[in-house]
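A protein chain is absent from this complex, but the other protein chains hold their places.
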Amino acid sequence: MGFFERIGNLDRRWIFLLMGLAVAIPIIIIDVTGFIPPELPMPKAKSTFQTLDDLPAGSKVLLSWDFDPATEGELGPMANTFIRQCAQKGHKMYFMALVPVGAQMIRSTTSDVIGTYYPDLVYGEDWVDLGYKAGNEAVVKTLVTDFNQMFPSDARGEPLSTIPMMSGIKDLTAFDAIVSVTAGYPGCKEWVLFASTPLKIPTVVGCTGVIAPQMYPYYPQQIQGLLQAIKGAAEYELLVNDWVRRDQFRNTLLAMGVEVSGEDSMGDLPSTSEELDAWAGDHVGKGLTEAQATEVRGFASEKKAELVAPVDAPEPGLFLEAQKRMGPQLSAHILMLVLIVLGNLTYFVTRRRGGGR
Amino acid sequence: MKRTVPLIITATVGLLLIVANFVPALSELSEDGTTFFSIIAAIAFVLGGGSLLKVHLKKLSDRDRGWAYSLIVLGSFFVTLVVGLFKIGAPPNPAYPDKPWAGGYNEPGTFFNWIYEYLFYPLTATMFAMLAFYIASAAFRAFRAKNFEAILLLGTAFIILLGQTAAGPALTNWIPPDGPFAGLRLEELSAYVMDVFNTAGSRAIVIGIALGIASTSLKILMGLDRSYLGGGN
Partner (left out) sequence: MSRQAIGVTVVLSILAALIVARSLIGDGSGRVYTRTVTTEMVEVRLPASDPAAVDEEQARQGQVVTEEAWVPVDSEEAKKYASEGAATISWTSRKNVPYSQVRASPDDEGISFSWSQTLGIWLAALLTLAIFSFLYKDNPIYKTAESLVVGVSAAYWMVVGFWDIIIPNLIGRLAPAFVEANFTPGLTDLEPQWRYLIPAIFGVLLLMRLAPKGQWLSLWTLAFIVGTTAALRMVAYIEGDFITQINATIEPLYQVVRNADGTTDGYATLWASIRQLILVVGVLSCLTYFFFSLEHKGAVGKVARVGIWFLMITFGAAFGMTVMGRITLLAARFEFLFDDWLWIIDPNKQREVASVISMITG
């Protein structure tokens, strides 16, 4: 039996095993070496970030977690990052779900991100968990005109009338943006058709690879941002992680009495006190005044250390999940390509020899 | 009675909801309609559980092949149902600790949450993860470049599979990003395929489905399509 005949008769369990190894080995390598595959943010991830970044702090953002454990591996990381961006920016977050297990997803993502990294946010004032409601598009349709009818209470059984951040929210028009993280039906499509299109509310969508191609026609008219599968999540994660560092640096400076003006004037962040001096010099006229730069250069060494310490601090593992998962993605994609090529070669060679099936 | 009443209900509810889009005075009625729908959808979960019960109880009583698995289905069903409905292990609601039933049914610490975390979650997540293996096997056995259409499909899949990972930039890094051929870099090419070709195809599908849904809906509301009432009289 020739090579191709043998390959053609390969037990499929060998292929399963190869796939398993292609995914498993990079996970271990990435954890041991700390290597993270490079990512290049593409326009859709950038516009997703921008849509939420353009809203002034304190804007009301509705986050609908329309996914369950079956797709948590793909969508969990972007859900976490959405919360991180909104929390860091100071938006008011309203969580809800159109799928039954979405309620658990809200619970786990909020406790992971808000509970661990933004413990100062107050439930009921900065974020609220409205939980799950059945009825798919009927839920969205009801919310368009009346919020209280669908949600008499939040997921914890608190009547909405007793929750401070719910006052003034009569219907969906009260929101400044909608974020839908979606695994299928119901999800982003229902939000787009029943809420964003008629009400013209800025909407960003994070979805699985399976439904991402179907969401492309809505961009940029009906949705303003689109994260497709783990790749979109990784790009968005990278953008938000970078921005959070800059924002924290800016806030620390502000707490020390130096207000950086302008939007995008942080440049490369300094990670040592010498770099900080140079940074201050470089930014005169680009966010800092001469006097401010002198003030920064004159900081005591402890103060400088406090300022530059977070710049090089390792990113929490929670906010690297998507980027790390691009590692197994790479090896598994290559395996897929090899399998397709081998399969075709086998097919054509054996057919030519008259043994095609 | 068996067929007329449902037709009247469908037509009335449908007409009301459509007209309410244009007559603000009817919006409250329409809200009631969609809210009732939500409640009925929740009751449908009970129907789902009930049907499951019926099927597996019958299997059990008939001692059908694999009745032991029906026993597992029923056992796990009842345990989950009881611990969930009775909020077993639920901590009190901090704002109203004197009301024992005000705590959350799926708070950490409840038995229901334990079942979710260690049974429901790993089982459903792994079920879906299995598809990665089958898709690999299918790629090996089924994707044949037999004709031009199949070559287009495979070629696109290649570009996407490479362009969406670090392999794309690594393979085509030699193409200058600012030059006239920057669009041939794999990551750009894959984005272009998604943005233009995929958008065109998906958009046509979306438009087609919209027309299909609109016509089916009209037929249902006008009583021309009665398939949902089942066959016979």
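Going by the order they are written in, the chains are A and B; count residues from 1 in each one.
The rule we apply is simple: a contact is a pair of C-beta atoms (placed from the backbone, for glycine too) under 8 Å apart; a residue touches a chain by one contact, two chains touch by 3 or more.
Everything numeric in this text was worked out from a predicted model, so none of it was measured.
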Neighbouring shown chains of the undisplayed chain, as defined at the top: A, B
Which residue of A:Pro159, A:Gly267 or A:Gly285 touches the chain not shown here: A:Pro159
Residue touching the undisplayed chain, where the options are A:Glu39, A:Glu74, A:Asp126 or A:Asp146: A:Glu74
Missing-chain contacts mapped onto subunit A: 10-11, 13-14, 16-17, 19-20, 23-24, 27-28, 31-32, 70-74, 76, 100-101, 103, 131-134, 137-138, 141, 150, 152-153, 155, 157-159, 161-162, 192-194, 197-198, 208-210, 212-213, 217, 221-222, 228-231, 316-318, 320-321, 324-325, 328-329, 332-333, 336
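Keep in mind that, in the parts below, only the chains that are shown with their structure count from here on.
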Geometric centre distance via CA averages, subunit B-subunit A, whole Å: 21
Residues of subunit B that touch subunit A when the two form their complex: 27, 30-31, 34-35, 37-39, 41-42, 44-45, 93, 95, 102, 104, 106, 116, 120-122, 124-125, 127-129, 132-133, 135-137, 139-145, 154, 157-158, 161-162, 164-167, 169, 187, 191, 194-195, 198-199, 202-203, 205-206
Residue numbers on subunit A that touch subunit B, as the complex places them: 10, 12, 15-16, 18-20, 23, 37-40, 42-43, 68-73, 100-101, 103-104, 107, 133-136, 138-139, 141-142, 145-146, 149-150, 155-158, 213-214, 216-217, 228-229, 231, 326, 329-330, 332-337, 339-340, 342-344, 347
